[in-house]
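Excluded from the complex is one protein chain; the other protein chains are retained at their positions.
By written order: A, B and C. Residues from 1 in each chain.
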Amino acid sequence: MARDDVIIRIGGEGGEGIISSGDIITGASAKAGFHVYTFKTFPAEIRGGYAMYQLRASSKQILSQGDGFDVFVAFNNDAYQVNKKELKPGTVLLWDGPEGGDIQPESHPGVISYAVPMTRIAKDELKAPKAKNMVALGAISTLFSFPIETLKENIRLKFGKKGQEVVDINIRAIDMGKEYVEKNIKKQDPYRLGEPQAKDKDVIVISGNEAVGLGALAAKVEFFSAYPITPATEIAIMLARNLPKLGGTLVQAEDEIASLGNVIGASYAGAKSMTATSGPGLSLMTELLGLASIAEIPLVVANVQRGGPSTGLPTKHEQSDLFTAVYGGHGDMSRIVLAVDNVEDCFHLTVDAFNLAEKYQIPVILLSDGSLGFRTEGIKVPDPSTLKLIDRKWFEPKGGEEVYKRYEYTKDLVSPMSKPGQPGGNYVATGLEHGEVSRPVYTPENHTRMIDKRFGKLANIEDEYKPTEREGDENADLGIISWGSTQGAVREALARARADGLKVAALYPKLIFPLPEKAIAKFAKSVKKVLIPEINKQAQFAELVRARTGIDSIRYNIYGGLPFPPGDIYNKIKEVIRP
Amino acid sequence: MARDDVIIRIGGEGGEGIISSGDIITGASAKAGFHVYTFKTFPAEIRGGYAMYQLRASSKQILSQGDGFDVFVAFNNDAYQVNKKELKPGTVLLWDGPEGGDIQPESHPGVISYAVPMTRIAKDELKAPKAKNMVALGAISTLFSFPIETLKENIRLKFGKKGQEVVDINIRAIDMGKEYVEKNIKKQDPYRLGEPQAKDKDVIVISGNEAVGLGALAAKVEFFSAYPITPATEIAIMLARNLPKLGGTLVQAEDEIASLGNVIGASYAGAKSMTATSGPGLSLMTELLGLASIAEIPLVVANVQRGGPSTGLPTKHEQSDLFTAVYGGHGDMSRIVLAVDNVEDCFHLTVDAFNLAEKYQIPVILLSDGSLGFRTEGIKVPDPSTLKLIDRKWFEPKGGEEVYKRYEYTKDLVSPMSKPGQPGGNYVATGLEHGEVSRPVYTPENHTRMIDKRFGKLANIEDEYKPTEREGDENADLGIISWGSTQGAVREALARARADGLKVAALYPKLIFPLPEKAIAKFAKSVKKVLIPEINKQAQFAELVRARTGIDSIRYNIYGGLPFPPGDIYNKIKEVIRP
Amino acid sequence: MTAQALQPKDYKSVVPPTWCAGCGDYGVLNSLYKAFSELNIDYNNTVIVSGIGCSSRFPFFVKTYGIHTAHGRALPVAMGVKLANPELRVVATGGDGDGFSIGGGHVPHICRKNVDITYIIMDNRIYGLTKGQVSPTSDMGMVSSTTPYGSPDRPVNPLAFCLVYGATFVAQGYSGNPKEIAALIKQGMEHKGFSYINLVSPCPTFNKTNTFQAYKDLVEPLPDDHDRTNLPRAVELALNPGGKIRTGVYFESDTPSYQERLDEIKSKASKFTAAGFAGIVDLYRP
Partner (left out) sequence: MTAQALQPKDYKSVVPPTWCAGCGDYGVLNSLYKAFSELNIDYNNTVIVSGIGCSSRFPFFVKTYGIHTAHGRALPVAMGVKLANPELRVVATGGDGDGFSIGGGHVPHICRKNVDITYIIMDNRIYGLTKGQVSPTSDMGMVSSTTPYGSPDRPVNPLAFCLVYGATFVAQGYSGNPKEIAALIKQGMEHKGFSYINLVSPCPTFNKTNTFQAYKDLVEPLPDDHDRTNLPRAVELALNPGGKIRTGVYFESDTPSYQERLDEIKSKASKFTAAGFAGIVDLYRP
């Protein structure tokens, strides 16, 4: 039976064009109407070391990067060695050989092996060693029914400005890969993409990081300042290109402290403002986040998590910045933390982040992660006219002689904020404890009252913002709570487990802090046991849940720099329900 | 009946010599054999604003700063206004009047009021307006039986180097305060210090901050680098004076990041190393703490907490840096957190902090706080010969050709560390994930294994270090868990409640992280209810306890910049036990 | 804003300065009031941004908008204000420690960017607010609470630093000469781009060495014939030959401000799309 759901992993040396060829076939597939879902890892070094691109494609919907791979394309021996233990019966090994490359495959019983001499063809026949990746694309497309015409169309578009010669070489490389397969290889595997859905004009293929940038633009961000850091830099790159088109300002600052300082100043001046970073940068921002919190300055910090601590595994995936996002920073410091689940979410939660920041006048940390940031998905074209944007509660001077109370104790504890330039609204924002009129006040009563204000304004956030989504059985034997980008794997595992007749449910909180305690308590009550899978050592979310609600959970933690395979979660579900 | 336990609060304007006169009478009292316990607050500004010094003295042992005051000495009207609502029947108001000062006391029924024209005496009779504080000391000593001769002795010692004239003026001021009281005031209150205990030669009067410095010296600190910050600067001041005497090196760095960087380098080079800071500095250190954690570099960070967040209340007391001490920093970052209870503890726990840092090769954060840092107590002279100092597990090359495994997986998961300079031990410490041989390794297996190592080495810390102390009834109706400097008030409240026949117990954890879960669980089992009083909004310790153990507690939080009065805790005990 | 000219006192806020009697910063504050009134600056359209320190309390005492940020972070925050709303006048104020110790990493970058703000440092060669530790401008050998045996560090030279950092206006004044300070602040405020004004401002409470008295014979104006377009010469003078403290404008140049360059970027960028947000979305169609 043909399998219309293929996971292709391409592995080779950083610098061999693995990533760019992956992007091209992904784009072409999406353009042709397929669903696509990618996953990439880079070495932390520029050169040398293993790079990997994985594409899952199907004519049906896809929720995660899947389990392992169906097809492994080995560009070199290193990549083969890294992946060979995952070659299971029924999977395909497509390798650079039998001559020209450096691979000598062992015997893998049950594995379908196809040799395509990509290096030789590129070097000897094309005289263009760099076109090896295109030879591979030609072979892949032919073998597994990827849309080879769209592929060529995109190559023409992409390389067009480099000149006709470059286009021609790449197209010829694809054709030679195709011809080689047609002449020499007999297909033995079941993987073959089905008929793509009627081309949906309203699809874009975009990475998580780019979607954050797009969300910021949709939210009408006006100011962005950041310092480059893997895996967050693409947010800055996206905005560097596009924010000035819409009249906004982007700054590459001298470090993360400066970038958050810039953002604080810009927001004080009235602009919707944002920065983006990863763990080490977030750590550096800790002090100034406290200033934004006490001075009640709205801003958004997108934090794309990577393997920690310290420099850690800069190009790998981890969900281990939750603790510091929620608890980092001296003193009792209020803040909001959101976590994104998938690429579409990257867009929408960035909009939400701005809305919440502006509404509550508070710093909002948006937690994304490396695998989500880099991976691309095809998502619906966002329609900004459907978005509800929340604006700050502005102070409008009434013209009297009254002193402006920047931190007025209003009913909802959010105080009207004055925009510099207007008479009657003058005030000095300060990190010192202050009174309703923004001046230092050191009395016990005032400190107590102002701390209560800064936390109290968030008291109803769970009701005011619908921060969770539930799916699955009503009275389930097991309930999974999953945060961040682990969601896709959980959805897929849940579907499989329910298809097996297991009673399982899942809750996906988008708001991490303040924790949606009511929804979580309700969910926990509705299920027999709670399972929290996450990619960190300390069970950071499970600990937060127990701290805030007392609810115990079965913890399932991995921390190897990779996302959860849905099969592992599926197995865990079975293990917990039927021990 | 005479009351041999007096709390004297002196209030006035910053700059009026409140703090220095308080220090003098405290020293003299301790020298004469009394027990002393002080509490101070300064304005955050250099000048202007309210300053306060409180001294509790008795010939018997003292555990806390007490409830409110017995005697309030008002230097000016501002101070009077701030404190007047605390004037309860039976308390004494000693004020600068009836002429010369700016105070016009209202009527306070039941309050014993004494007027001493300190300003007038100092200005008109002594022609030395600055000696006002000494006039006050003379009056206070005379009224409440403080040791006036020792006071004079100390003034001679203290002002001796400023010349005989200065000494004479101050002594005369004291005498004039004394004479004025003897001539004009009829004692109506019961406060009178008893006979001091036989002078114990082995007492020093020292502040919490100085005791941390002394502890570091006792632990044989070799390198200290810090950046000034209230209320931690006194640790640096103490060590600046004394560390070079013992051959050590002290650096004032350009900021807190640099100071922790210095400390990391020094410790790598083999020196016992330390820095001291307060909240804002700790926030800035977050990133480099991660480096020390992953590279397994021993070091001590003393963090003297103050009111937060941001600049907050820099001169006030709070216990609100626990969250960031325990959870701050990106990634899964192992560390040890200790909290000091009282001045004697400041000495001993600093020694422990070095021992734990060296033993486990890890950063240790020592949480102190502003009121403990500034307050002085009389403590036993420390005897360094009784201290057990732990040295690092050093690597000793065996001379073979083997590659040195800096992060060798040993049985206790602590790896022998090489000291630069020796052949065969060369290695590069790094914040990247690394293998047993210290080189970047990015495999999932290695990351998992190394994270497990960095947390696993602490697995038995609770057994290896006795981090808790229990007092009180065996099967108590209420058990209090108290961390940090709230301990004194809890001890005093506990004694009063037990004297009333209530069944109460308390547990004092010195180790905050990893949390001594066994001791806490055992304690919680042994009592009917658990109460956790702490000085922060978020119930930071209570949340940690619930996160780690699931144990629920009654929370009692104040956050006004002041320590707990023991009476408030006593009342809370009663309220909880007999609602 | 009233059309009538504003008097210095009109810039006073209701918060009285918390400085010690005799603090040099009073002179600076009064000079600023004066400069503002002479330029008839709209206080509603002005933001003063500072870090932490005695001198950093400045914004509270002026009737403008203000931000009292964190220690060392005045410049990044001030820059954010200016870039988000170029219509605002932005002034940053602070101390020697705030600016050249913990905040020292930010100075080169705002200088090279030439962001149009005026940065006023009150240099008292000490950490005032934390009660007397050596600052980066303290003399070598200075005794302070953290250097009881004398400081082992040579002082930094803020003037020379800002000159090589590319500041387009660099001046020095002395708190004992408030008229000159007012004139310098005026020029700094009128300068297009980043202006740096170093003010020698004694702290009588904690710095008993560098007092008004001690400065009396050290302060002198820059030579009459000083050419303020000659950068190497300005650096040479800033390097302090003869140990004198020379006041006046060391350097000034006419260089596009950061805003001008950002505007260029925006106009370049806007050529790439006509369709606004929708045009950006189109970039991601496969």
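Keep this in mind: contacts are C-beta pairs under 8 Å (C-beta built on N, C-alpha and C of every residue); 3 or more make two chains touch, one makes a residue touch a chain.
Values in this document were obtained by computation on a predicted structure and should not be read as measured data.
Chemist: List the shown chains that the missing chain touches in the full complex.
Modeler: A, B, C
Chemist: Write down which of B:E210, B:E296, B:E318 or B:E462 is the residue touching the left-out chain.
Modeler: Considering all chains, including the one not shown, the answer is B:E210.
Chemist: Just to verify: which one of B:I8, B:V212, B:I237 or B:L291 makes contact with the chain not shown?
Modeler: Missing-chain contact among the listed residues: B:L291.
Chemist: Using the document's definition of touch, tell me which of C:Y65, C:F161, C:Y174 or C:Y284 contacts the absent chain.
Modeler: Per the contact definition at the top, the residue touching the missing chain is C:F161.
Chemist: Considering the whole complex rather than only what is displayed, give the residues of chain B touching the chain that is not shown.
Modeler: 26-31, 154, 203-206, 210, 214, 217-218, 222-223, 225, 241-242, 244-247, 249, 251, 253-255, 257-271, 273, 287-288, 290-291, 295, 378, 381-382, 384, 403, 418, 420-432, 439-440
Chemist: Spell out the interface residues on chain A facing the chain that's missing from view.
Modeler: Touch set of chain A with respect to the missing chain: 15, 45-49, 227-230, 233, 236-237, 240-241, 244, 250, 252, 254-256, 280, 310-311.
Chemist: Hey, which chain C residues sit against the chain that's not shown?
Modeler: Contact residues on chain C toward the absent chain are 100-106, 108-109, 112-114, 136, 148-150, 152-157, 160-161, 163-166, 231-232, 235-236, 239, 258, 261-262, 264-265, 268-269.
The rule is simple: only the chains that are shown with their structure count from here on.
Chemist: How many Å are there between the centre of chain B and the centre of chain C, using C-alpha atoms for each centre?
Modeler: Computed from C-alpha means, the inter-chain centre distance equals 37 Å.
Chemist: Indicate the whole-number Å distance between the mean C-alpha point of chain A and the mean C-alpha point of chain C.
Modeler: Roughly 41 Å, centre to centre.
Chemist: If a residue has to touch 2 or more other chains to count, which residues of chain C qualify?
Modeler: 52, 68, 70
Chemist: For chain B, give me the residues that contact two or more of the other chains.
Modeler: 49, 280, 310-311
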